[in-house]
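These notes concern the structure reproduced below.
For this view, one protein chain was removed and the others were kept in their places.
Now for subunit A:
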């Protein structure tokens, strides 16, 4: 699993990247009450706002970690946003995407690096 400075995680699965937010990010957000997912098939550029996530405290965005195409979204989150707090690094993934330029992944951290980043 790789981690970004935007508190996202990426996990490779069948040639796509599964993307979610870290346990640390979910704790900081507090209880998540609303998730708006992108449409499947959307082409995105790195840092595009692709997901709107709202907690009891505030609204925030999840940015596309790399250039690519959204191939699948986790629509279970729309009906049950609280999953993001219950299992942020497992069941509560947000979307799966293809990666156009794998070199964009070079700057991402491993687990140990991310733990140091948030310490």
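Here is the rule we use: a contact is a pair of C-beta atoms (placed from the backbone, for glycine too) under 8 Å apart; a residue touches a chain by one contact, two chains touch by 3 or more; residues count from 1.
Assume contacts and distances are computed from a predicted model.
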Candidate names "Sulfurtransferase complex subunit TusC", "Sulfur-oxidizing protein SoxZ", "aminomethyltransferase" or "Carbohydrate ABC transporter permease"; UniProt protein name, chain not shown
"aminomethyltransferase"
Which of A:6, A:36 or A:67 sits in contact with the chain that's absent?
A:36
Even though one chain is not shown, subunit A touches it at residues 30-31, 33-34, 36, 52, 54, 56-59, 78, 81
